[in-house]
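This report refers to the structure that appears directly beneath it.
Below is a slice of the complex: some chains, not all, each in place.
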Amino acid sequence: MRYEHLSSPAIAALDRDATILIVSLGAVEQHGPHLPVGTDSMIVTALCEAAARQRGDTVVLPPPWYGVSPHHMRFPGTVSIGVDTMRALVGDIVDSAVTHGFRRILLVNGHGGNGPTLDVLATTLGHRHHPRVRIAGLTYFQLAAAEIDAIRESAPGGAGHAGEVETSLMLHLAPDLVGMEDAVAVYPDAGSPYLTTDLTGSSPIRTFTDFSDLSSSGVFGDPSLADAGKGERLFTAIVGSLDRFLDDFAGWPLT
Amino acid sequence: MRYEHLSSPAIAALDRDATILIVSLGAVEQHGPHLPVGTDSMIVTALCEAAARQRGDTVVLPPPWYGVSPHHMRFPGTVSIGVDTMRALVGDIVDSAVTHGFRRILLVNGHGGNGPTLDVLATTLGHRHHPRVRIAGLTYFQLAAAEIDAIRESAPGGAGHAGEVETSLMLHLAPDLVGMEDAVAVYPDAGSPYLTTDLTGSSPIRTFTDFSDLSSSGVFGDPSLADAGKGERLFTAIVGSLDRFLDDFAGWPLT
Amino acid sequence: MRYEHLSSPAIAALDRDATILIVSLGAVEQHGPHLPVGTDSMIVTALCEAAARQRGDTVVLPPPWYGVSPHHMRFPGTVSIGVDTMRALVGDIVDSAVTHGFRRILLVNGHGGNGPTLDVLATTLGHRHHPRVRIAGLTYFQLAAAEIDAIRESAPGGAGHAGEVETSLMLHLAPDLVGMEDAVAVYPDAGSPYLTTDLTGSSPIRTFTDFSDLSSSGVFGDPSLADAGKGERLFTAIVGSLDRFLDDFAGWPLT
Amino acid sequence: MRYEHLSSPAIAALDRDATILIVSLGAVEQHGPHLPVGTDSMIVTALCEAAARQRGDTVVLPPPWYGVSPHHMRFPGTVSIGVDTMRALVGDIVDSAVTHGFRRILLVNGHGGNGPTLDVLATTLGHRHHPRVRIAGLTYFQLAAAEIDAIRESAPGGAGHAGEVETSLMLHLAPDLVGMEDAVAVYPDAGSPYLTTDLTGSSPIRTFTDFSDLSSSGVFGDPSLADAGKGERLFTAIVGSLDRFLDDFAGWPLT
């Protein structure tokens, strides 16, 4: 169910205590030679819409598209917005929704570079609208890390930026936009055992990594392992994971 | 040609002196009982993509969707972002494009409430990137006012917010999202001969008008005069008007 | 009636529902070799004070003097303040007036470069103080375009920056500050039929124009056509136009 | 010599190493029942212009008029701008002057409430343009405290806001705007020996004082002691004091 397709009276008719509004956060940035720059936003929006379609209580707002991508700016085509731009934009969207009485708002992120900003947004907006409104944020490949790792075939490092997982998902969602002939594995050296280059990896260390320092093609991982069937299985698994969290979120008490 | 569908190397391969990048600006706001809240953004993005399709030198960036709509916030469903949020967002997008060497950037607006911000953006971004980059801004119903007035049937006031013109365009673009049974004319009284409520009207007076003060349905004008054929003629005429300006813009000298 | 000449109790004694407060917006910027840099502010303030003098309900605040003039900064002597500086300044002035109960506030602009900022101010301040206070903005040469065109003698392009109209007005207001021996016509080429260089022209296209790119003297138009008598006729006509709008504005309903 | 009266070429012809540009800072705020709200700006601008007239090297910029006056906002008619608004405004003016090559810039203040902001401006702008440009700031009644105290007749407390000194100066400069029949002495109790209510007093303690807490008329001191002759003597003495500093400032070395 897409918010932009509803009329004002139709939105007014929603149960605004129960309805979960989703804002998807992605990016417009280089994804190697084989994926389009819109990859992150296309994937995360598709995931949110699929989850909303199989539920009756969830509506997805139009995607803001752009993300925080300074670490990709050395590659042509990347569009990066600042941390404060994203905070202002998502803040204004959420504030508008709260003005109209919505009380459950979820930010679903699909781009690693948005992580710090997502975290600030979830906590500061949560504080601003506490206790009337519940606001949560998540990054799909962290939420569904176990499900993703159960399907992927590459070792750690193979499912990084534009790697096995993202390429599979795009082969499932928009195969015409994928150039598998250009999909070549790159296993970058992050330079420290404390750092990771994999979507499902985690590290206690926060730092800035310019992707052009580690990979001349912009790829982290092995996109050659991608296929559409794997993409479909990943998609289904991640949507399932998201749906389970939405079940939980739908029950968070309101005051 | 949609920017988000291109890979980084494909963007690098564009002639960045000649290519015109378009950022479309719309809104997510009430459009009466018969049109979806995404109307402005859907129309303006469709116009830009149509103009780009019939040219070889123009690429359309993903639409930021949200606009400056405080005057509609009393109607459920409106999402309004601040003047400074829009400035930051469009500024970051344009700056990124300039970083990658693009030199002709056009902001195409489809929402009256964005007008002041569009004007500030065109002049301040133009100044920031002068003299290397040419940046222009326009609002489609001002650019094509004569063409629109040649097709519309209503008297002045009939083609305002969610009126004859926007409803016709939506019947052409997304008829499933239009509820003509709810399309009822409202001719609001702006309260002064110095003010206008029509898309193609103009006034030397700037002021704030809360739409709920003038129309309880949110409609300004007569949507009952809308039909899909008229929408197609309007669409073609506006795209033609935009295309003529793009011809001119493509020739603005670079230093 | 000048605000700065009144005592606090005298201001308290005004009918603050009916009284119209005017803030004049001008510029301190190059006006060619024959006009002083204070031209815009001197003209607009004189117009406002003349209109106020012939009415009983209007008070003019002290002029902030400085405007948004980045497009003139390559000429010595220009003082340019930022869009946000002007917003803050006029915003604070208007907020103070609202605090004291004034309910009709008009921004009268006399400098093209202030246009986008004026538009943002009129709408955002209007929104901030809606519905208690009516706030409007106008640029005198747009309000009185027809009256001006009826008096001027030059073809379009002749009455631009420091051209026939502004020079005539200054010959009427402050002839000692005008050096007619240096008043030489320049008809700049704006480079596109979509653009205009005349005070009373209008265009649907917004862009940044650096005046030094088009005119080495800083003049747009033909100041040699100026004379004091024409200046007086222009002045009277513009004040009349302003007065007619003030009559209308005085009647805008308050809630 | 007034900056706004000069043409762009005339400004270009100034010796910009030697010329001292003055920005005067005042206020538009209540000055009791007997003085106009423009008092501070009128006095300080007159002082600066008089000092400039008797020198050949000094030009006075148009006065920004408005000051930081939250402590007077409970009295009708006060217009207060924020600390950051004044910083932005004066910063933009100074930056413009520096762009055009001016290297000696003096901020002359005539309103106590501007003191903290003046201090921030002098140091931050001085740092921004160090070492090319010398920027200084002063408040006239601190610079000339000894000269003022030699002329005034009241005891400490008598020459506060709208008291003996300001009223005398206004009787000298604009007697028509002074209502001596309403000039009544008020000796407010500042509540602590660490605080002062006199223009020439000084205290090591910084705090906020709302003037309406201490004086119902807005007066601090004894305006009934004012007369025009005393005003002329004060004016001459202060201008002399300012002129002596300008002599010194003109010799500050440039790098």
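To keep things simple, chains are lettered A, B, C and D as they appear, and every chain counts its residues starting from 1.
Criterion: a contact is a pair of C-beta atoms (placed from the backbone, for glycine too) under 8 Å apart; a residue touches a chain by one contact, two chains touch by 3 or more.
All values reported here derive from a predicted model rather than from experimental measurement.
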Homomeric assembly size (copies in this file), of which only 4 appear in place: 6
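Rule of thumb we're sticking to: only the chains that are shown with their structure count from here on.
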Touch-network distance, chain A to chain C, counted in steps: 2
Joint neighbours of chain B and chain A, given as chain labels: none
Averaged-CA centre spacing for the pair chain D and chain C, given as whole angstrom: 28
Mean-CA-position distance for chain D and chain B (Å): 49
Touching two or more other chains - residue numbers and ranges from chain C: none
Overall pattern in which the protein chains touch one another (line/ring/star/complete/other): line
Pairs of chains found to touch, sorted by chain label: A-B, B-C, C-D
Interfacial residue positions of chain A with respect to chain B in the complex: 2-12, 28, 30-38, 41-42, 61-66, 73, 75-82, 84-85, 88-89, 91-93, 96-97, 99-101, 177, 179, 182, 218
Residues of chain C defined as touching chain B within the complex: 70-71, 83, 113, 115-120, 122-127, 130-131, 134-139, 142-143, 145, 191-194, 202, 204-208, 210, 213, 245, 248-249, 252-253
